[in-house]
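Every protein chain but one is kept in place in this view of the complex.
A and B are the chain letters, set down in written order, and residue numbers restart from 1 in every chain.
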Amino acid sequence: MTGATERVHATSTGDAEVEASGLTRMFGGRRAVDGVDLSLRAGDCLALFGPNGAGKTTLLRMLAGLLKPSSGTARIGGVTLPGGEEVRAVVGLISHASMLYGALTARENVEFAARLHGVRDARTAAHVALERMRVLDRADAPVRSLSRGLQQRVSIARAMVHGPRVVLLDEPFTGLDATGAAALTAALTELRAHGATLILVTHNLGEGLALASHAAVMQAGRFVRVEPCDELDAAAYAATYRDLVTRGA
Amino acid sequence: MAPDARPGTLAAALLIARKDLAIEFRTRTAFFSAVVFALLAIVIFFFAWDPTAVTGMDLAPGVLWVIFTFAGLLGLNRSFSLELADRAIDALLGAPVPREAIYLGKALANVVFVGAVEAISIPAVALFYNTPFGGRWLAIAGVALLATIGLVAVGTLFSAMAVNTRLAELLLPMLSLPFFVPIVMPAAQATARLLSGRPVLEAANWLKILLAFDLVFVAACMMAFPFTIEE
Partner (left out) sequence: MTTQLTSDVHAPTAAGARRARSGISWWFVVAVLAVAATYIRAIYFTPLEAIQGPAQKIYYVHPTSAWVAFMAFGIVALASIGYLWLKDLKLDRVAESAAEVGVVFTSVTLVTGSLWGKPIWGTWWTWDARLTLTLFLWFIYVGYLVLRGAIEDREMRARYSAVLGILGALLIPFIHLSVYLFRTLHPMPIIGKPSRPSLPNEMLETFALAFVSFTILFIALFRARYHLAIARDELDAEDRG
């Protein structure tokens, strides 16, 4: 592995919605994210693959405004990191943890998120978000009484209720059944159609490639392989990816 | 969709406080534990008391304030642990609200929580120790409010820190109790003055140090809070 970093180049025209240059994050002496370069336009979807510990979650948390970068620059939705509230207003984050309050109902959780983001009609927005994720019928039960898959759907509704321009998803398909996965895919497609930019971390190559406009592999904090999806053959990619990962970090 | 109007610090704090109280109201376990603990402690102190040596009037303020601090700690513990359960804290931190609003919101919810425990304990002490409050309720409530603000200001900050460590239940009291002393002492003294029917103004002198503590530590803790949650 050389020291060269790979850059994701967007295919559509227009200003970059998500841009990063030399983005780095250190923990103690360890470089969890090591000089990532990125450029995505509105409507792009980057599928990010890579072994555990590659730094994908750290990268996402930085882009979501939860972690300050150690060095490098990034711009999300026109705001330079660390942009504080401005960045957080345009980003939605979905991760493996549900980020929900178990004692409250799905509706209450999503409404709370909507109000915190200043969504004008929080009740309606929450209703719409829950309906889009096909959980409206369980909206008034405490979240902890829902199955993991349903909780995940509520969590996705929570993350998208404020209409984020950039959505960061950390293995969102985990635990989703066919209905849930279909609902998520439909929601993401709709978001992209409205100009949102997505970064999707997943271990499921098939799902990732089906949704994405670009694919990248991250290893030891760096992008080691990037390409637009229309130039990709799924089977060949899967084989190369397996090789990359088994060769070791 | 209409353009969003992000809530300011106070509005966000109120949203968060309401959310915390809604959760507590839904489960009620922490509240009941704190109240039962307080009542049990009141009873135990009663049985450990020699009424020929100390009058109820003398004992009550001390008992009251010792109980408030420990019952308060029970409530403060849950303040941030509910956020960590499913990483709900990440959603809160990911929202476009100032960090101070998170602190303020949680502190407000804690004041209500501890205040509710106090509202039950005070009449219980009056009952069990035969110390009639003789119309001094309002003044004593005022003392309790000032002291509670101080307890909660420090306790909320320390619970945010303790919850991220291995020894959360031990650390919270260990860190907080030294800070509670400049609160409990004036509060107990003022309560004692009020209970024994002394002029309200005498008690008011003690409140000056309480007020000073509140001002200094609410400000200091609010400024320190972002350091405990940002990475």
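Just so it is clear, a residue touches a chain if its C-beta (ideal position, glycine included) is under 8 Å from a C-beta of that chain, and two chains touch if they have at least 3 such contacts.
Keep in mind it's a predicted model, so treat the numbers as computed, not measured.
K.L.:
Using the document's definition of touch, tell me which of B:L21, B:L171 or B:A204 contacts the absent chain.
P.N.:
From the options B:L21, B:L171 or B:A204, the contact with the absent chain belongs to B:L171.
K.L.:
Of the residues B:V66, B:V112, B:M185 or B:V200, I need the one that contacts the missing chain.
P.N.:
B:M185
K.L.:
For chain B, which residues reach the chain that was dropped from this view?
P.N.:
The list for chain B reads 154, 157, 161, 164-167, 170-171, 174-175, 177-179, 181-182, 185-186, 189, 206, 209, 212-213, 216-217, 220-221, 224, 227-228, 231.
To be clear about the criterion, only the chains that are shown with their structure count from here on.
K.L.:
Hey, how far is the Cα centre of chain A from the one of chain B, in Å?
P.N.:
Those two chain centres are 39 Å apart.
K.L.:
For a test of understanding, state which residues of chain A touch chain B in their complex under the given definition.
P.N.:
Those in contact with chain B are residues 64-68, 85-86, 88-89, 91, 93, 95, 97-104, 108, 112-113, 115-121, 125, 142, 158-159, 162-163.
K.L.:
State the interface residues of chain B toward chain A in the complex, per the touch definition above.
P.N.:
Within the complex, chain B touches chain A at residues 1-7, 12, 15-16, 19, 22-23, 26-27, 82, 85-88, 90-98, 230-231.
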